[in-house]
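Of the protein chains in this complex, one is absent; all others appear in place.
Note that the chains take the letters A and B in the order they are written out, and that residue 1 is the start of every chain.
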Amino acid sequence: MGSLLQVLFDALSLGSLYALGALGIALIFGVMRLVNFAHGDVIAACVFALLWPSVDAVAIIFAGNLPWYLLVPFVLAIGAALSVACEALVFRRFRRANPATMMIASFALGFVIRYFLLMLFSSRPKSISLLPALSQPVEILGARIPLLQLITIAVTMAVLFGLTAFLRRTRFGLEMRAAAENFTMARMLGVRANRVIMGAFALSGALAAAIALILGSQTGTANIMMGASVMLMAFIATVIGGMGSLAGAVLAGFLLGAVATVMQVILPPDARAFRDAFVYGAVILVLIFRPQGLLSARGTRERV
Amino acid sequence: MMSPSVARRTIATPVLLGLLLIAFALVAVAVGSKPFNQTVIDIFLKVIFVVGLWVFVGNSGVISFGHIAFACLGGYVAAWTTIKPMMKGMSMPGLPDWLMQTEIPYWGSAMVAAGWAALWALIFGSVLMRLSGIAASIATFAMLAMVNSIYSNWESVTAATSSVVGIPIVRSIWPYLVAALISVFAAWAYGISRHGLALRAARDEPTAAAASGIDIPRARLIAFVISGAIMGMGGALYSHSIGIVTPDTFYLGLTFITLSMLVVGGMGSLSGAVLGVLILSTLIQTLRRLEAGVQVGEITLALPGGVQEIALGAVMILILMFRPAGIMGNKDLSLPQRAALETRGPTGPRT
Partner (left out) sequence: MSLLALSNVSVRYGRLVAVRGITFSLGEGEILFITGPNGAGKSSLLRAIAGVTPPSGGRIDFADHDITGRAPEDIARFGLAMVPEGRDVFGGLTVEENLMVGTGMHSATRGWKARAATELEAVYATFPVLKDRRHAQAGLLSGGQQQMLVIGRALMTNPRLVAIDEPSLGLAPNITDQVYERLIALLAMRKLTLLIVEQSSTRAMMVGGRMMLMRGGEILLDGDARALGQSEAMQAAYFGYGEP
């Protein structure tokens, strides 16, 4: 019972990360058909926002020393601002470009952000202790669950409910959902394109920052590559969920987390190192049978 | 397979590109400095990679983030087949006996690597080519991550993330030149073959092509396998150029550089692929020189590390913004009196 519960919490917390990542990608894809490869690097940039730029091996904590009630909004704001800056400086000029061109541009932008971090902080991972109180375990029904896992899951749930409420109940959410379905039509109804896209980028950046906070506390390190692996899984989740479908992205994120966790348990010890390879393989298989994703959104299908 | 008249009309392109590469080689010989030699070898390797990438991306219009995986497969073939058996036993004890005893020359390993990569391109491709557009691109990314994850963890045959050393180093520029020329001519021959023409037709007018009986997944698969073979060959030679191999040599960094070369040159034409390499390599070399530091009187001025990649990324974004079809704009080099050839399709790749 205890170990089963442990697996469940592992799956949920890993799935939470993937779901938050997938949501950040799907939000932007929804409004401008951009597959944003720079998302992972925004995550990394948010972690480094806690440090003072230096190429020394020892991290100089800057904002990381703030109390949590200041720290969290600070990081979220950094993520949102960086993401909006990407939009204003780069992606705005690609509005009329085709999705492949935008995708490569975002890939290049991601590299620019990553090497900018490298220039400021060097490529060595740095140890940070972010919110150390969270790594203590708590006992639930005989399973020792790290407090951080519980918080991760709780935060993700809160974000999902909050975002759903935002999209369903507010004027801005309504405009965003309309724009995601048919951008031109929404504009003809007076929905301001720039405002909606900026909003999507800001939300997506804040989601990236949330991932950064979780990853930073979980691993205790800051690493310029840290967004990359979450991002790849998040991409895969958006594709499986049906590009542009927010609910699909979240569900697929949790599904991937579950698959990865279960594989970790059932694979023979020798094969565990290849867990991710198995997950990628499974994903490719899913795409063969459901190229539109498991939950495809209406009106976002691509032609040939 | 290909009509002789098309071949005659378009042969100027690979010949001109070949002459350009030979000119580079001759300059390297004339300069005779070792670092410059290595630089030219590096350029030839990039030509192989980018041309290999072009065979698929340029002709099909599907962006692939995964081709460097085939280079990785090839790079390890070089390690498996050319390192001395005794050294192999230490770093990669899990290799089967027959492979452990194998020791073939570098050109043999390059050929085996091409075949091995082609085989895996066939296997992956027969699954992936049924996808299209963005889903296909992301699936190729998953393929790259999958290969990287396997090679980074399969300790007994790849030494996991640690470097495999002892690959015989080939310092002469000629083998690399020959391989680059082979790639260019193979890519050209594929481009004007029935399959290449059909695939480009499918890229520009997917609906019409499907209606006229072109089997798009099959046409894409052929391109995928050929490009996989070229990448595999390039990967093996890459290993021979530096003597060591790690999985991360063939991962995101190389993917980024090769893709940016293709984008900057223009993915619509073979000349774009080759010129993209030459132009960006020059830029990279200049930046590398500046990162190392320039002596101005008493002071050494140096750019901080990372500027190189930032500049590459910026150039790539600017090209995409202002000239999305790349520097060559889908046109190929040809002799002036002849009409511009082949791909005159609308701009850029489609998804």
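In this section, a contact is a pair of C-beta atoms (placed from the backbone, for glycine too) under 8 Å apart; a residue touches a chain by one contact, two chains touch by 3 or more.
None of these values were measured; they are calculated from a predicted model.
K.L.:
For the full complex, can you list every visible chain touched by the one that's not shown?
P.N.:
Counting the whole assembly, the omitted chain is in touch with A.
K.L.:
In the full complex, which of A:Val72, A:Leu120, A:Leu147 or A:Ala193 touches the chain missing from this view?
P.N.:
A:Ala193
K.L.:
Check the options A:Leu174, A:Met225 or A:Leu267 and report the residue that touches the missing chain.
P.N.:
A:Leu174
K.L.:
Which candidate, A:Met185, A:Ala271 or A:Leu285, sits in contact with the chain we can't see?
P.N.:
The single option touching the absent chain is A:Met185.
K.L.:
On chain A, what residues meet the omitted chain?
P.N.:
171, 174-175, 177-178, 181-182, 184-193, 297-299
Note that only the chains that are shown with their structure count from here on.
K.L.:
What is the distance, in whole Å, between the centres of chain A and chain B, each centre taken as the mean of its C-alpha atoms?
P.N.:
Roughly 31 Å separates the two chain centres.
K.L.:
For the complex, give me every residue of chain A touching chain B.
P.N.:
Interface residues on chain A, with respect to chain B: 35, 90, 93-94, 97-101, 103-105, 107-109, 111-112, 114-116, 118-119, 228, 232, 235-236, 239, 243, 273-274, 276-277, 280-281, 283-285, 287-288, 291, 293, 302-304.
K.L.:
Looking at the complex, which residues from chain B come into contact with chain A?
P.N.:
61, 63, 65, 127-128, 130-135, 137-139, 141-143, 145-146, 149-150, 153-154, 206-207, 210, 216, 252, 256, 259-260, 263, 304-310, 312-314, 316-317, 320-321, 324, 348-351
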